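Below: one structure in structure tokens.
The complex appears here without one of its protein chains, the remainder shown in place.
All chains are identified by letter, namely A, B, C, D and E, in their written order; residue positions are counted from 1 within each chain.
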């Protein structure tokens, strides 16, 4: 067989594979949690934006939920405030909250701007718009962290309205409580809550790691596919721990509340979203409800 | 006639008057430019918010376009930058633009939050969302003011979509040019452009003055009603000048491009919007196309 | 505080109050039983017609059910017949029925004509049209009253059709039995049956009295608000009696069958309908299901 | 060929003929002017009602416009007034007009009642309802006939609304002028105006004569089909005259203004409507625009 | 009474009778099984086609299911194959099946062509299209008949789609099993299955016999109307037997599964369909669920 023919065969195979996913996810809602390194490196950002634009153009309904991480700290320092963390959660006084919100909205509109550059009609909203995210003050072992919120309710009408009208929603994780006080909300939690409220087909976390590793020290031990039950076992056995723990718990929560499949993928790989969605092999770790093989979808 | 009956008579009269306007403006779009003192005083702000909420609840379709005025300066100073104005326009370098946008978005989401408190489903957007406001760098007598933009195009689909779905849009006056660079846009201009693009029934400027005065020194010389032709004459005669000049020009522009009626009213009078819209006498100055009397509506 | 400002304040208050009712009753069906003195005095009639026209113009869906009272007697006498009443009910032989129907239709089309003068698209129908009111011969202690009917069924399709198409229905209280014989029906009963069949928001009786009085001799003892339970107690205690008795029973019947609120108001007060509907204080007596305060609506 | 088979053949032929008309007139509007003897004889009335009910049930959209002829005179006499005619038009003072309207409404609701007996959802309206018929005082050679009106405008919305909702409209020929004064309108004129305003497929006059006769003294000279041009010639030649003249003029007017076909048929023949509409041969005289044969329809 | 009048009376009666059926069957689905002699004689064929076209034009929704009987044998012989039958069922080897399918499709498109000549938009399909008829190999007392199928499932979407778009479906009785092997299906069975799947109003078999006879030797013993219970009794008593047996069983099956009425009529009588459907007396035998008289419909 000639090289040329071999090439054509491979191309055909990739096409057939990809087109089956186009068909499968038509009109399906895919929530992408965008954060971490993929957000800082400009080239990576562009690759993510392009992927999301492409997903939308072939008939999917993507929603981006983003964080603000490092930029918040930068701005807090800019105005001369000290940054304080308790168990990984930023202690957020009124002024910090004000800055956090400004930074998140800045990031939010920045993403909108870049999506528009790729020809996508995007709309940047926060959890305040249309009362999307209702929250309450988070309790952490009795410690007062200030304006750090926990989601109590999602009102998805605005998201449905924007999707129906053909806009791509970009969501900043800010919520209000019943007294309409503002709260900073963890981005992973917000993405998970939105995916659950909309019964999203997929929830994808773009992270700085390859996925779930059996041996965190050995990248070759990546788990491609994880049933909810197995994931719980990994937590029990202490294999999943540290920063990974709350993320895996979010995944389990999502799957148990109507989301079909959750992905943890390495946001620093160019076009990671396309590779995950349109190829059988995928990249990263997929968490799903039961032993239905991911390769059979 | 007893006091009680007199009271009833007056009440009836006000009711009949008001209900005729309810009927007249049903489903009509009313763009409210909100800025100046009415925005700083908390009590006044609450009165405006309540009025807008009421307008929406009786079947109107209000849209708020806001400015950010004094807060922008506050924040620029907070991070230690000097403020510079040329002919009333803020010189806006990249960093100032960044701050301006953050402040405008902050104001924007703050208004949304307060409208939600009054039970209104509001959505805060800027001119970036859905490419609402396209702009280009403003030229002022050859002077480079930096990121100060002039509107070149309005894409109203997002506004129509939100209105159709029952949301109240709150618009921050930021635009992008064809390279997706951000620009600060004058709030009055943005309100005027939006009103024209939507063929709004009304465009209402909440200002710090009573309206147009024949003799600026004498409040009793308020002009209740001004035909476009008369307004042009007042400009020619130099009676309208200073800060009032661009506003009146905006009014004339709006009327000549599809808006039925423009109002300049004193935003510091409690419930100024209701008084203007639901009473024959109104408050402030109405600019309209022709001699059709405002009292006959 | 100046008189002018005081005036503005009061005006604002009335406006806010009224607009809340506009919002509350948007698209709601309001059945108005129109009869008695309010029908005879031309000026009062005009005030009622204007109020109904205004209700329709601000988004309510009014339906008028009328009586024919004194005009029927006039015409019976005109052709030389003797009038006979048994326990307040007109003995109605075939010829009287024929006259009654002609008079009711005359009144009916007269109201239509006047509503059209106020720009309302009205349509005059009787219970025969679209088989709206099906009836049977009324039994009164074994006495034969002739063609006096009791409603057995309401077919509301015609009313729904007219409302949907934007017409205001005016209903003459005539019904037919299964043999398609015509019957004269009590106007209050017809209004009550129509309100129940349509689950009307309000049923309003325009009468010659101020409302329910604790002491019928003392107008200052007007009861503003009456729970169904209290109304039953007043009947039991004999405080409600005479001509008021059947009306109150109609009210109770309506409330217990899907109508939210019934009003008995003095039809001779100019613009009584507006005052009742758009002010917190109202006029006359409101009968409602439970202790939910009428002032909280 | 046996008698039985002959019978079947004939039956088949009638069926095929009739079904072609069912197809042809599906959803078409047919205005029936109902008056004269067919209205007085109870058996004839029943036959007409049944025909109209059947037309509606197979998909046509019939509208009845009726007169009141002899009953008006009866009632005028009943209350002791003298009847006066000028050139065939009743002199109508205010009181006579009042009686005329009452009688017409009585006839109107009577027809509704009988249609309901045949299971048809009918609605009786006059030209006042929905401002259907606007009129002005008729001038006849300078003579004042009082409240005799001439139609100036038809507002067909109510008729369209009722037809759309599946009701059969029955129209009493009463109109109002711009001051909302009532006028008695000639039934033929009203039917013609309604047919023109709705672009009816057919306008059918039920009369006391067989149709247009070449020799009025000889019934065998019935003209089955008359082109508009021929009809004009018959008028010119004086063959059509007397009471027939205005009717033929109405026919010509209708054809020249959008009605496809006008029929003058003998209302005293049982089921004349069915015979006219569903058989090739028809009965009476058909007036049509051009030489397209009626047998080809 | 003159002959002419007698004629008119009879005509009127037939019309009234027929129109009642037009009303009754509007938009109703009528499945016609077309086969036997009525298919071979060209004149009879034309009469059936015309009837079906007429049924469609007056608002019914006819569907034709046809057989191919004698033509299949002709073609099998043409290519020199021997024809073999077992218990009335054609033994169908692969080649015979191929020919049967070709002939059935030929008949199918031939009917389409003739319907188009009558102005009907017809579409010829087989049970393969849209997977309309799913089948399995028929077992007959252990004998292998080859590609003779029994229907296991009907997918009616294509039929609904064609009816909705105004096309008349013509169905050839071919089905496929789960391996997509083709099968010849009995035309009566196919018609019955389609009628059941669509809850047809009527299923009509055009046959070579008059209907069900009490005494097969005496045509005057035709049973006009047969309740399902009576039909079962006739089978039990052996009165229905031979070729009639499976047909009557199909009728019973249809009635017991949602079809309102089944007719067995003589397809060789001109316009038999019209006579059956539009006359009270009908022709042939009607099978129905209960004693509701066919004359009362």
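Note that contacts are C-beta pairs under 8 Å (C-beta built on N, C-alpha and C of every residue); 3 or more make two chains touch, one makes a residue touch a chain.
Remember, it's a predicted structure, so these values are computed and weren't measured experimentally.
*Asks:* So there's a chain missing from this view; which of the remaining chains does it actually touch?
*Replies:* The omitted chain makes contact with A, E across the full complex.
*Asks:* Sort through E:105, E:224 or E:249 and give me the one touching the missing partner chain.
*Replies:* With E:105, E:224 or E:249 as choices, the missing chain is touched by E:105.
*Asks:* Specify the residue from the set E:47, E:73, E:92 or E:176 that touches the hidden chain.
*Replies:* The missing chain is touched by E:176.
*Asks:* Please pick, from E:131, E:153 or E:279, the residue that touches the omitted chain in the full complex.
*Replies:* Of all options in E:131, E:153 or E:279, contact with the hidden chain holds for E:131.
*Asks:* Please pick, from A:58, A:79 or A:245, the residue that touches the omitted chain in the full complex.
*Replies:* Result: among the candidates, A:58 touches the missing chain.
*Asks:* Could you please point out the subunit E residues that touch the chain left off the display?
*Replies:* 78-79, 98, 101-103, 105-106, 109, 112-114, 116-117, 121-126, 128-131, 157-158, 161-162, 164-165, 167, 174, 176, 180, 182
*Asks:* Can you name the residues of subunit A that touch the chain not displayed here?
*Replies:* Counting only subunit A, the missing chain is touched by 8-9, 11-12, 14-16, 18-20, 22-23, 26, 50, 54, 57-59, 269-271, 274-275, 278-279.
Heads up, the rule we're going with is that only the chains that are shown with their structure count from here on.
*Asks:* Quick one: which chain's Cα centre is the longest way from subunit A's?
*Replies:* Ranked by distance of C-alpha centres from subunit A, the top chain is D.
*Asks:* Taking the mean of the C-alpha atoms as each chain's centre, how many Å separate subunit B from subunit E?
*Replies:* Taking the average C-alpha coordinate of subunit B and of subunit E, the gap between them is 73 Å.
*Asks:* Approximately how many whole Å separate the CA-defined centres of subunit D and subunit E?
*Replies:* From the centre of subunit D to the centre of subunit E is 45 Å.
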